[in-house]
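Only one protein chain is missing; all other protein chains are in place.
Letters A, B and C name the chains as they come in the text, with residue numbers starting at 1 for each one.
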Amino acid sequence: MESTQQVESTSAAPEEWSPSIVAFLCNWCSYAGADLAGMSRFKYPANIRIVKVPCSGKVDPMFVLKAFESGADLVLVSGCHPGDCHYATGNYHARRKLPTFRTLLEFVGIDPRRFQISWVSAAEGAKWAKMVADITELAEELGPFEYFDRLSDKRKNRQCRN
Amino acid sequence: MKEPEQKLVVPNGWLEALVRKLRVQGTRVLAPVERDGAVDFREINSADEMAANYVNTRVPLKEILFPRTETILEFDQPSGGDVVFSGVEANAAPTIVIGARPCDLSAIGVLDTVFNWDYHDTFYGQRRANTTFVGVACREADGNCFCGSVAGGAGENEGSDVFVRPTADGALLEIMTERGKKLAQSIDDAAPAAGKEEPLPVAATEERFDVEKIKGWLDDHFDDDFWLDVSLKCLGCGACSYLCPTCHCFDIVDESDWRGGERRRNWDCCSFALFTLHTSGHNPRPDQQSRCRNRLMHKFKYFVERFGRRACVGCGRCIRVCGAGQNIVNVLIDITRAEAATSGSA
Amino acid sequence: MPASTDQAIDYLPYKMRVEKITEETPDVTTLKLLFDDHQQAEKFTFKAGQFGLYSVFGYGEATFCIASSPTRKGYIECSVKRAGRVTQALHSLLEGDTIGFRGPYGNCFPVDEMKGRNILFVGGGIGLAPVRSVIWNCLDRRDEFGDITICYGARTVDDLVYKEELKEWEGRDDINTIFTVDPGGETPDWSGKVGFVPTVLGEAKISSDNAVCILCGPPIMIKFTLPVLVDTHGFAKENVITTLENRMKCGVGKCGRCNVGNKYVCKDGPVFTCAEIEEMPPEY
Partner (left out) sequence: MQELTAQLREKAKELLDAKTVDLVIGYGPTGDNGEMTAVFARKPEDVEKLGLNGQCFRNLAVYLNKPEVRKQGKPAIVVKGCDRRALNVLIRERRLAREDLHIIGVNCDGVGEPLMGKCKFCSVHNPEECDDVLGDQIEMPAEDGQFDDVGEMEQLSGDERWKFWSEKLGECIRCYACRQVCPMCYCKRCVVEKNIPQWVETSPHLRGNLSWNVIRAFHLTGRCIGCGECERVCPMAIPIGLINKKLTKLVKEEFQFAAGMTDDEKGPFSTFDLDIDTDKGIL
């Protein structure tokens, strides 16, 4: 949780808004894939803040909600391709659990596109870079995620008196 | 029943005119409004919005003075160990509450005691000072109302600033307080009562048990199988307490993220298993029977011993909302019977 | 019913700074706190036995007695065992960090009534914290009191708190000290006793003549120590004084969770005599 709290503030003025994306990446594949993208000098937007997790199967839906509560405009969970899980079956569970959670969010009125799931292997640096560019563009198109932020509007730019 | 400071007679239509006038002045007016089948206090602009028939509101009057959640402090956490924090003003706009029921109004007396008996709670106090209550005698009660057994009944005027007794062609207004007098100045066509006005009959809430017998039994039966029998079906939720007009327990929590946060005061409930749980794992009230016992004892024994009044006003909400079908009236009837049996045999 | 304080409460804490952090044991830390505002510091007074609510912003408030003596002005100390959310946060503070403090609340040990009498202090584990406040209070006015005996025990040598002060007390000739650790908790160089507090206390030569006992520790220790004090040493229950540690949120008699019967621990306590506690329902 500490990691998502370190997401830096997006600028407050609306004209300068750019999306905040929180990504939960599997340590064994997507995290390495993102690393590879960096080492390969693939350029992709810097809106993404990465939280390393041991497995996509470890991602509890509460992580996703907490990221939204903390101001994320889009949340991504990325793990190994089916069959490649370091723990044999973690991503098979993630493949049931996370889309179900996305459907639940959609049912209460949250745009399901704000919660993305992907499989990116350690070798797919290019896929990673392209996907981040795509979802950043998507997040820009969707605009600021106000549903949760509107609930916590007092947190924004608060001026304390002493 | 208290003797009013002043009695006024008003014709039909007085309420509509009063609300109109208050709204023109910009005063916030709360009244029972029906939405999706539930009646609750909401802001109104016109008396037409008021619910026509209601026994009582779903959420008790207490929420106007003691909201379910409120910010009591705000803080920012810039990097480093420093924290900037400040108090907040209570949200206490001048408010006129119309259509409150006698049971809920007498419950305000209980809250007044709690929030002022020692330290004076500023959040409660500011709202209390800025709120004027217009109570209305109940013409209808349902099977769960038991104010006649524990409090003054459907025509009790205590706790109101202005108490309304509907008549065939208007209402008899009992002006109870200085705040009430001030509000009365905004009421048009009011004439001093001649003393022969006949208010419409109030709802009958007959005495279902002898409330005076309860404390005597509680005094002697802290350890008793009765509490297990009463508590087994209790689910341990907070519905009864949250919707009780006198229950006032609260929690204080901090909520924050990287941008800062706030300290909040939220309703809490002694039926929750974690309410008294120490971090060490020790729990002074470890099971539902001790928690149910505490809730009842608090209302009918501890509060009486401490502050000289009961903390139950007979609104019946706990019966209406209990998912397990717990009925406090039946419990109290059992207690009074047991007390009668012991005092009879002694 | 104690007299009303007739003060307003807005739950706004004093802003304080962590001046010094002392690691007492692996899981107990003592924080020395200074007021940020000098005027507040000057106005602030408290009595031994009173408590306060310490807040780490973002984590919440927790209740502890003030562990320093009211005779030592300008600062307060609290000793915190790492257990839950707030205590963990208190443990991760650094010197210079901001912390909130509300208080002092509650009643106090009857130090003035103890004048001229012999005093037996009995503490167990972190339970020495409230006792320490009275001990220093009495030691700073040493000539006003009779014999002073301090009996303190912990599970292991490591778990003894205020180790430097224990040494100091042991070295003074105007105090009797009995320090003990539970069997198995001793180290090769441990010079004190080995045994549970009630056992060690039972074997000690203690007179209850003109004496009061201040007893704080885990409930299990109190349960077994009380009969020793009363039956073996002849203390009247009115003269055995302890503190209750119920959970609290407001500290000012409103939030409703610290009650034991019709008593609010935060207002009528936390200091009670064992005679008073015996009259209460067993919900503490």
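Heads up, the rule we're going with is that a residue touches a chain if its C-beta (ideal position, glycine included) is under 8 Å from a C-beta of that chain, and two chains touch if they have at least 3 such contacts.
This is a predicted model, so every value here is computed, not measured.
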Neighbouring displayed chains - absent chain, whole complex: A, B, C
Residue of A:W17, A:Y87 or A:F148 touching the missing chain in the full complex: A:F148
Interface residues of chain C (partner: the chain not displayed): 84-85, 88
Those residues of chain B which, in the complete complex, touch the missing chain: 36-38, 58-59, 68-69, 143, 228-229, 231-233, 235-239, 241-243, 251, 253, 255, 264, 266-267, 269, 272, 274, 287-289, 321, 323-327, 330
Residues in chain A touching the chain absent from view: 1, 61-62, 65-66, 69, 82, 89, 92-93, 95-97, 99-111, 116-119, 131, 134-135, 147-148, 151-152
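The rule is simple: only the chains that are shown with their structure count from here on.
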Centre distance in Å when chain B and chain C are each reduced to the mean of their C-alpha atoms: 39
Of all residues in chain A, the ones touching two or more other chains: 162
Shared interface positions of chain B, touching two or more other chains: 75, 85-86, 261
Residue ranges of chain A in contact with chain B within the complex: 5-7, 9, 69-71, 152, 154-156, 158, 160-162
Chain C contact footprint on chain B (complex, rising order): 72-73, 75, 77, 81-83, 85-87, 114-115, 117-123, 125, 222, 248-254, 256, 261, 263, 265, 268, 270, 275-280, 282, 284-285, 290, 294, 297-298, 301-303, 305-306
Footprint of chain B on chain C - complex, ascending: 1-2, 4-13, 15, 18, 55, 57-61, 83-84, 87, 93-94, 96-98, 100, 219, 245-247, 249-250, 252-257, 259-262, 267, 281, 283-284
